[in-house]
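Every protein chain except one is present and positioned as in the full complex.
Let's look at subunit A:
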Amino acid sequence: MASSATEYVTHHLEHLTVGDGFWTLHIDTLIVSWVLGLIFLGLFYGVARKASVESPGGLQNIIESCVEFIDQQVSDSFNGPKDFVAPLALTIFVWVLFWNLMDLIPVDLFPEIMKLFGVEYVRILPSADMNATFGLSLTVLVLIIIYSIKGKGAKGFGKEMFCHPFGSHPALWPANLLLNIVEMIAKPVSLGMRLFGNLYAAEIIFILIALLPIWAQWVPGVAWAIFHILVIPLQAFIFMVLTIVYLSLAYESH
């Protein structure tokens, strides 16, 4: 039983891959996140294309309240041009929310279905793949650098990197630079790790629950799933808000 349990867990943590070494691609993560992203874009684009001013329908109301909510968050924390940041926040929030929702699909459903097609491994939860979460957070890092330069100018950005927080004496430059680089790297790492860690742990718990005898599964399963209804939007929200805050810090001189 012990070995088969180990086997079961490790089997469920194996990605569907193509390629070798660093050039491995997690096909499952990519395809699931693309499909979810396309659902997101399709849903929102469909509403946006025929957005009605007079009589918004049910779907339009949901999407508008979502947009309103994001817009409010962005307006609260970001004092710059919102043309890019607001759509960025919307994309992060909805996309990550959809990723996280995959956690609520029974852990054996897709692996069993895919087994029928001869596919041995499949993980449908992109947030439990570091490549996905770091894909977002490293993009955010790039945006932080872009917004730092945009907001403060290349000179201002350089000055901040070299002259903060200890002082502008040239002897302190290496220390300043080192600290700033650590700080800069800490941001995307913490962003990516937080989302990954939460959802990976959740997935493991669901896998462990799935190891219980079938009559005992529903109690912890229901409890964990209900708890997860809180975690899923919360993690998406945290990722989005921190992204806005980081960009706002980068954009403003302080």
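By our rule, contacts are C-beta pairs under 8 Å (C-beta built on N, C-alpha and C of every residue); 3 or more make two chains touch, one makes a residue touch a chain; residues count from 1.
The rule is simple: contacts and distances are computed from a predicted model.
One chain of this complex is left out of the view, and of "Na(+)-translocating NADH-quinone reductase subunit D", "Phosphate transport system permease protein", "ATP synthase subunit b" or "Thioredoxin", the protein name its UniProt record gives is "ATP synthase subunit b".
The omitted chain makes contact with just one of the residues A:103, A:129 or A:203: A:129.
Of the listed residues A:5, A:25, A:113 or A:185, the one in contact with the hidden chain in the full complex is A:25.
Which of A:71, A:108 or A:252 touches the hidden chain is settled by the complete complex: it is A:71. Hidden from this view is one chain, which touches subunit A at 13, 15, 19, 21-26, 29-30, 33-34, 37, 40-41, 44-45, 47-49, 51-54, 56, 63-64, 67-68, 71, 83-84, 86-88, 90-91, 95, 129-132, 134-136, 138-139.
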